[in-house]
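Missing here is one protein chain; the remaining ones are kept as they sit in the complex.
Residue numbering begins at 1 within each chain, and the chains themselves are lettered A and B in the order written.
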Amino acid sequence: MNTQTETQPQTLTTTQTLSKQKILWYRFKQNPLTLVGTGILLMFIVLAIFAPLLTPYDPEMVNMSERFEPPSSAHWFGTDEVGRDILTRILYGARLSLGIGITVVVIAGLIGSVIGAIAGYLGKAFGQFIMRMMDIMLAFPPLVLAMALTAALGPSLINAMLAIVIVKIPVYVRLARSEALVVREQLFVKAAETFGLSKVWIIARHIVPNVISPIIVQVTIDLGEAILLIATLGFLGLGAQPPMPEWGAMISTGWEFFLDQWWYPTFPGIAIFLATLSFNLLGDGLRDLLDPKSTR
Amino acid sequence: MKKHLFFVVLGILILVLGACSSETQNDQGDKNRLVIAISAEAGTLDPGVSMDNQAWKITYPTYERLVAYDGDKTTVKPALAKDWEISDDGKTYTFFLNEGHKFADGTEVDAEAVKFSFERTLKIGKGPSGLYSIIDNIEVVDPYTVKFELKNAFPPFISTLAANYGAIVNPKVMEHEKDGDLGQGYLSANTMGSGPYQLEEYNKGQYYKLTVNPHSAVKPNIDTVYFRISSDVSETRISLEKGEIDIAEGIPADQLDEVGQMDGVKLVQKPSLLVDYVYMNIGKGTDALKSKEFRQGISHAIDYDSIINETMQGFASRFVGPVPEGLWGHNPDSKVYEYDVDKAKELIQASGFEGAELDLLYSDNKPYWEELALTIQSNLEQVGVKVNLTKVAYPTMREKIDIGEFDLCVGVWSPDYGDPYMFMNYWFDSDNWGLAGNRSFYANDEVDQLIRKAATISDQAEREELYKQAQEIINEEAVYIYIDQQQFTLPMSEDVKGFVYNPMLEGIYNLAEMTK
Partner (left out) sequence: MWPIIRNRLIMLVFVVFGVSFITFLMSNVIPGDPARMIVGPRGDQATYQRIREQLGLNDPLYVQYVDYMKGIFTGDLGTSIRTQQPVLDDLITYFPATLELVIYAFLFAIFFGVMIGVITAVKNNTKWDYIGRFFSITGVSLPVFLSGLIFIIIFYGKLGWFPGSGRIDLFMELPPRITGLYTVDSLLVGNFEAFKNSLWHLIMPSIILGYVQLSTIVRQVRSSMLDVLNQEYIRTAKANGLSEWFLIIRYALRNALIPVITVVGVSFGMLLGGAVVTEMIFNWPGMGKYVVESIGFLDFPAIMGFTLLISVGYVIINLIVDLLYIVLDPRVRE
């Protein structure tokens, strides 16, 4: 994650970048919360990548003879109602949850910033129209919009992802547009316009790269929320479908067993919590880092 | 300084709240009050509209019907009607009403009210009307005599009158009519019957409160019955343990053993007529399912014992179908497909469809369906059939069943009235393809003839013989996978006495005879 931070302020001149980089890195290290967040996140990434090496079990293999085994040396986190190893499912679930979270937010961020940049640069009528559309979308409560969409399109992981992308887009449009409105007035854009460069070129080459930095902070913060939203949809039965080892779906089936088989919903719950926490801590730290107001 | 203030405020807050907590434990264990936790809110309470079992818990004790189920049997006994006559051609039913049955407002239940109720149901034209469309005409002979003319002979008719939709509604409901809805809006959240109880208060999302109908012919022991809506199983269970509720519905099979061991809690266990089975889409599914050998092979590939012992936790037994044990027409010697992987492989090979792929449809309507689906998937994998799971919302599932968009689909069935017609004619008549009952989209002329004939003659022995002949063909053809016949299991407080379970009235209480 820190590499991202370092390479970020591309628009600055090289000398500035160096000193700024050093300051950022120093301040990054200083906040223990950011470090904790990064640590947890790295752990999840490693676990997700090496999942098949870390466990001898198949996440979808049904084995009725090992139904509801409590945690033991053979099954560290116990087994579920059809005898699948819960640890294995959590490890594979990390691939799903992280993968989905990142995909969804990055797609929403991309689409949102492009629309926002266009709206901001082209200004007046078109921009106003886009913003009214976004206002309508923002007026939908995220969970409700996601629920309605998945209900409409049928419960599936892809539809849940689509719903979250749609829910998330307006935030980025707003953010990118307000940045674009500022950038538009800057000298290098004006210069490009006088050279007669095409609007598409200006948006792609000048507007988008210059609005990207607050977007990245927003992306980190949203990652946590997206993972939680996917899990909540899974919990409501509207997200990932069985036998996929999605954390929210695991809790959805597991929570009825809480009183007798406490391990079933508890471990996936802890996984969701830690993953979300890591992104939130990281996002919080990044925001401090890049927010000029808190620089003192 | 400010920080201290925060803590002081916090401290006061905790103290104040602590003071109230001690008072919440008041007057529990009242003898005249019964609290039943139900897992979902009922839809409309109008007996002329409702097809929902959840609503029947409330409507059954608040209305009366011409006839009633007799104790725990599937046969009927007199209720509003003290006696009845059936004409020789089986088309005319004459009922003689008891005098002195009164609606909750004191009006007497007479022949007009009976006529009104059935005509209202037919006029509304929703779910229950389908069943009563057999009625041609209703005639009031005198205030205590009413005559039904049927379009054609239909022996199960008498049994349908004991079901929830046979309820007699107070004709005064028309005073509450709005925009020509025949009082549907009013009755959706109120009751107007002559049953021993009436709905006194419906606090949406929280509870239904029933109190005794002051004009009722029977005097119940329990004055007030609460149906509390509790969507969370863990919370329901804790409430039962604490004695805050008397009966806990919706506890999954996995937890029943544990719950049964709690202090002061007993498990009521009775054989039910509720069956779990799997539809094999013969008419509209993949080609493999059109092969008899293939279907037989699939039927042999399912590990029934594991489903009964693990998924159902032993609260079920093998379903020897198609008519379950406990209902007349059941044949204990019917062909049963045993779990036999080798035989299954052989049959599937013989069918020429090895390596077929099937879509298995289910929803989250029943919590154990997912486990069942996963088990079937892994069972069929052993015989080289790949199963793709399709989990959809319940309304979507219904649509897919109706139009036949699936290969395999899990289902439950329980009869509304005590006649094998509910199984034989619904499940196998080729006129009933889809949601109506024939969900395997099965068509066989011989079977059609046998069961249609059985539905029109009134001699029971003769009907049983016809059904038996049909069953032999059906079971040889492996139309459905018969999984299990469930056992009705309900945890309740040991203080609750007098509950009689009738397999026709799944989840319905004989409140008037219960004590605490």
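The rule is simple: contacts are C-beta pairs under 8 Å (C-beta built on N, C-alpha and C of every residue); 3 or more make two chains touch, one makes a residue touch a chain.
Being a predicted model, the structure only gives us computed values, none of them experimental.
I'm checking contacts with the chain that's been left out. Which of B:K57, B:K115, B:R228 or B:H330 qualifies?
Checking each option in B:K57, B:K115, B:R228 or B:H330, the one touching the absent chain turns out to be B:R228.
Taking the full complex into account, find the residue in B:P196, B:G437 or B:P491 that is in contact with the omitted chain.
Checking each option in B:P196, B:G437 or B:P491, the one touching the absent chain turns out to be B:G437.
May I ask which residue of A:A48, A:L228 or A:L286 touches the chain that does not appear here?
Touches the omitted chain: A:L228.
Given the full complex, what residues of chain A touch the hidden partner chain?
Touching the chain left out of view, chain A contributes residues 30-33, 132-133, 135-136, 138-144, 147-149, 151-154, 224-225, 228, 231-232, 235-236, 248, 251, 255, 258-259, 265-266, 269, 272-273, 276-277, 280-281, 284, 291, 293-294, 296.
So that we can see where the missing chain sits, which residues of chain B does it touch?
On the side of chain B, residues 1-3, 6, 17, 20-21, 23-25, 27, 33, 35, 40-41, 43-44, 46, 49, 51-52, 125-130, 133, 184-185, 188-189, 203-207, 226, 228-232, 234-235, 238-239, 241-242, 392-400, 402, 426, 432, 434-437 touch the unshown chain.
The working rule: only the chains that are shown with their structure count from here on.
Please report how many Å separate the Cα centroid of chain A from that of chain B, as a whole number.
Using C-alpha averages as centres, the distance is 45 Å.
Which of the residues in chain B come into contact with chain A in the complex?
233-234, 237-238, 252, 254-255, 258, 303, 306, 310, 364, 367, 370-371, 373-375, 377-378, 389, 391-393, 396
Quick one: in the complex, what on chain A touches chain B?
Touching chain B: residues 61-62, 64, 67-68, 81-82, 151, 154-155, 237, 241-243, 253, 255-260 of chain A.
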